[in-house]
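Removed: one protein chain of the complex. Kept in place: all other protein chains.
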Amino acid sequence: MNKIKLGMVGGGKDAFIGDVHRMAARLDGRYELIAGALSSDANRAAESAAELGVDGKRSYNSYHEMARKEGKLKSGIDAVTIVTPNHLHADVAKEFLKAGIHVICDKPLTSNLQDAEELAKLVKDTGLVFAVTYNYSGYPMVRQAKEMVANGELGNIRVVQLEYAQDWLATNIERDGQKQAAWRTDPKQAGKGGAIGDIGTHAFHLAEFITGLEASSLLADLDAFVPGRTLDDNANILLRYKNGAKGMLWVSQVASGKENGLQIRIYGDKGGLQWAQEDPNYLHISLLGHAKKILTRAGPGTGSLANVATRIPSGHPEGFIEGFANIYRETADLIDAYREKKSITSLIPTVDDGLRGMRFIDKAVASNQAGSIWQSLDH
Amino acid sequence: MNKIKLGMVGGGKDAFIGDVHRMAARLDGRYELIAGALSSDANRAAESAAELGVDGKRSYNSYHEMARKEGKLKSGIDAVTIVTPNHLHADVAKEFLKAGIHVICDKPLTSNLQDAEELAKLVKDTGLVFAVTYNYSGYPMVRQAKEMVANGELGNIRVVQLEYAQDWLATNIERDGQKQAAWRTDPKQAGKGGAIGDIGTHAFHLAEFITGLEASSLLADLDAFVPGRTLDDNANILLRYKNGAKGMLWVSQVASGKENGLQIRIYGDKGGLQWAQEDPNYLHISLLGHAKKILTRAGPGTGSLANVATRIPSGHPEGFIEGFANIYRETADLIDAYREKKSITSLIPTVDDGLRGMRFIDKAVASNQAGSIWQSLDH
Amino acid sequence: MNKIKLGMVGGGKDAFIGDVHRMAARLDGRYELIAGALSSDANRAAESAAELGVDGKRSYNSYHEMARKEGKLKSGIDAVTIVTPNHLHADVAKEFLKAGIHVICDKPLTSNLQDAEELAKLVKDTGLVFAVTYNYSGYPMVRQAKEMVANGELGNIRVVQLEYAQDWLATNIERDGQKQAAWRTDPKQAGKGGAIGDIGTHAFHLAEFITGLEASSLLADLDAFVPGRTLDDNANILLRYKNGAKGMLWVSQVASGKENGLQIRIYGDKGGLQWAQEDPNYLHISLLGHAKKILTRAGPGTGSLANVATRIPSGHPEGFIEGFANIYRETADLIDAYREKKSITSLIPTVDDGLRGMRFIDKAVASNQAGSIWQSLDH
Partner (left out) sequence: MNKIKLGMVGGGKDAFIGDVHRMAARLDGRYELIAGALSSDANRAAESAAELGVDGKRSYNSYHEMARKEGKLKSGIDAVTIVTPNHLHADVAKEFLKAGIHVICDKPLTSNLQDAEELAKLVKDTGLVFAVTYNYSGYPMVRQAKEMVANGELGNIRVVQLEYAQDWLATNIERDGQKQAAWRTDPKQAGKGGAIGDIGTHAFHLAEFITGLEASSLLADLDAFVPGRTLDDNANILLRYKNGAKGMLWVSQVASGKENGLQIRIYGDKGGLQWAQEDPNYLHISLLGHAKKILTRAGPGTGSLANVATRIPSGHPEGFIEGFANIYRETADLIDAYREKKSITSLIPTVDDGLRGMRFIDKAVASNQAGSIWQSLDH
């Protein structure tokens, strides 16, 4: 199968997340980056393209132009990666979808719920591949957790304990011109959600991904602890799942010492599990009446979902990029299947997962505004 | 100073917590156990007394008789330890207080809020020493945490993350005659609270003890997951503190793999800390902009509050009994001061702390019944 | 059974190890301390006795006098604890044994091999109880390890990895008058071995205790890194066991950050285990082809050797004092059996274990002096 021709919108040099997407795309040799609208600043776009080996002719100053032209080129891009601030996701995605180009979109899906709903509809109308990079679902031991829950090893799930805590926004760095912070704390670019959108959506997705449960309602107490900030930087959220399980979700970007502290713990009537993103090669299992176990990536006792998502032997740690690259590799499988008009199953987060994340944000804000009242997540 | 003459109500043989209190009392040689109403079963009471070296004449069949007689004996007991099920605490305590005997009472203080209020009043009227064994506040590294927060090392506290999770009630062992489980899951003996009373009160106290903050309100979502159980075995609670800090508290006795998982994490605008009861000799500190630190009990960087509460050098782990024994040792200091008519400062949990725990239980139940509504903790 | 009447030689106030022995003796209420020659300084001896509630008449200025008088008293002590510097162990022990008094002796057994051999002979001649406080063998999870090896769960043992590292002698604190350091670094008081005697003997014993294997030979490379020190403060030792297993033992008192880092790892042809003294409630098990397991004290999967040595439920950490107290409790069982002329099995380290430790020291020094040559441990 030929390599997938990839374009990128956003992600000019020094943009952390652009680099991550590119490394993830390169790792398995399934993509080649050949076009981009890498920055809204023309000079920066050109420089970034040159650095990345993108032909100057395929470096665009606007995503509109890029979508239009690449859609018509005989050897135009097959897929585009969208790594702009949130408020642009919807429009960029629509333009490329309309040009017949598959989309890999960073999260949260959009900056508001209505955009997300429209986009989800468009994706279905086009039938194109659309992946949302809830990348943490790409980690092998997260897949292992999913498989064990599905196999009933934990029994009926009762309790879900979620947290995603960081500390990089513990002070007002957005005022000091830190670009990553600036747009994430700006409602115009980020949308209604601060931390809940930037990282909370990851955790919310992860719990549904692993447990296969659907959350029915939530209740939220949001804060913007850092003076001058308007969007939430800490959120205390209660969750209820449709099977009767109960959850807690702590989201924070002001928790000193927490670097990228995404953690999930799940307890059923037969056993429990624990996984932490910062030590991703381990999965802690505790079955009632048995000694605790630690499963290691590619080690004894792991199943097929984990093993197809792993590249190297146990004890040789895989990290964030490898997990992210699984999203890219499996999206490549979907695109190849599309080309061959085949249907394959996939664990890739879809536009519906993205839409569900937007509803999570919307309802958390609504609950908080109403004084921490339960809000349905069904509609 | 002579040893303190101690009596015990409850805690007959095979009662876990009776043994703990006795070991805690023995460790430093400050007490001698000389009297007891160790069981409501007369034979068992006598056997337990014999095993413990308590003179048969000082082994009573009822606490009423014991309080009456010991209060009149010339060399009667100075203090009594109460380790019965909750619903007896208030009455036992009152009888001994009225007999002029100091009280060391297990938690929760009573089985209902009204009893607790009356008891608190009586304690103040008598002026006797009354200690509630929120024993986790006796751990040296908990004291270290308290000292660091008080010194402003974490700055203004914003976030409190609490959990106390166990798994021993994950199945219906109360039906199988497990005695410890039976009374703790019986509203008549335990009161309104299940897990929130048995262990939630510890966590609630610990947070106020360490931070020096007062919680203003809470919101609760309680469950009894195990079929046939009426009292909560899992509780998801949000907290608000008077300084504006926000908290979460997860309490569970159905979390498979959690043995005695009490953990506290606190984040201020300068730094954070983490302490876990199962690894009590470590305190994790993370100041903004600095590498994470691990303080060890009796190791470099610990302060006086921790060091006076430690017995052996760093690297030689102290455990649960030693922490518990600190409550006994410091209560002995208070009793000695009482004898000498001196006033000393103390970190020992008081009847007011016990009363506050009862309010925590009461309000958590009320919040849950009202559909998870904020409840004030002020009155 | 009546309490055992205990005396102590050495261990005056501020002596770390005296306190430890006393707390260990008190914890289970099996002993009462009623006599002592607590210090070679008469004032200090008297003060210490008073603080400990020892009757002034039973506070002696010399252990000679104490042994002589207590041996003749109708209610004289049953047993004596020896916590002096090493060079006095042999003489003190002999005097009390000759007076018909059981002995609990700190390690290393003596300050030279000849004394040890003579003492071992005397112990056998008297038939009295003689315990050497290789206290680490008292930890419940060490017992669990022993049971699992004996049950063949690890298969034939191939590899033993031992280390005991501390940092308290990383600088020349003996010159600054630190008393504990002064005698331990003085050949006249400590004997030939520095770190190898003070802590290396513990590790050497632990490996034989857990594995049931006998070491056949050793090879050593010793250093005194701190300027001015004559006894070893770091030792790199290779070991060979009679079954063909091979071992390494690192002993250090100059390893910055190591507080009391005793660790043992054992690998057989079926599996491996790991235990670390600073986190003593965990035992790590890895059987070939299976996920790693963590056994917890009193938790699922533990056997009878561990469970009889544990006092409180899982998750409630036991520590150094509880492990030490197991030596005292089981020595009390031996003394009670002696009184009743019964024979019981015991895991208590004997004078032969103490003698073996002395041979370990002697051979390590000999190997080092000969340029790191294998030395037999058989004779």
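Each chain carries a letter (A, B and C) given by its place in the written order, and its residues are counted from 1.
In this text, contacts are C-beta pairs under 8 Å (C-beta built on N, C-alpha and C of every residue); 3 or more make two chains touch, one makes a residue touch a chain.
Since this is a predicted model, take the numbers as computed values, not measurements.
Please work out which displayed chains the absent chain touches and list them by label.
A, B, C
Which of these touches the unseen chain: C:40, C:62, C:171 or C:307?
Reading the full complex, the residue touching the unseen chain is C:171.
With the missing chain put back, one of A:166, A:185, A:236 or A:350 would touch it. Which one?
From the options A:166, A:185, A:236 or A:350, the contact with the absent chain belongs to A:166.
Which is it among A:64, A:188, A:242 or A:316 that touches the chain not included here?
A:316
Of the listed residues C:39, C:252 or C:314, which contacts the missing chain in the full complex?
C:252
Among A:260, A:307 or A:346, which residue is in touch with the absent chain?
Within the whole complex, the residue contacting the unshown chain is A:260.
So which bits of chain C touch the chain we can't see?
154, 158-159, 161, 163, 167, 170-171, 219, 221, 223, 225, 234, 236, 238, 240, 246-248, 250, 252, 254-258, 265, 267-272, 274, 284-288, 292, 371-372, 374
Tell me, which residues in chain B touch the chain that this view leaves out?
285, 289-296, 299-301
With the missing chain put back, which residues of chain A would touch it? List them for me.
3, 16, 19-20, 22-23, 26-29, 52-53, 166, 168, 258-261, 277-281, 296, 299, 311-322
Keep this in mind: only the chains that are shown with their structure count from here on.
Mapping chain-to-chain touches, which pattern fits: line, ring, star, complete or other?
complete
At what distance in angstrom does the C-alpha mean of chain C lie from that of chain A?
55
Could you put a whole-Å number on the gap between the CA centroids of chain B and chain C?
Taking the mean C-alpha position of each chain, the two centres sit 35 Å apart.
With chain centres taken as the means of their Cα atoms, state the distance from chain A to chain B in Å.
43
Residues of chain A that touch two or more other chains: which are they?
285, 292
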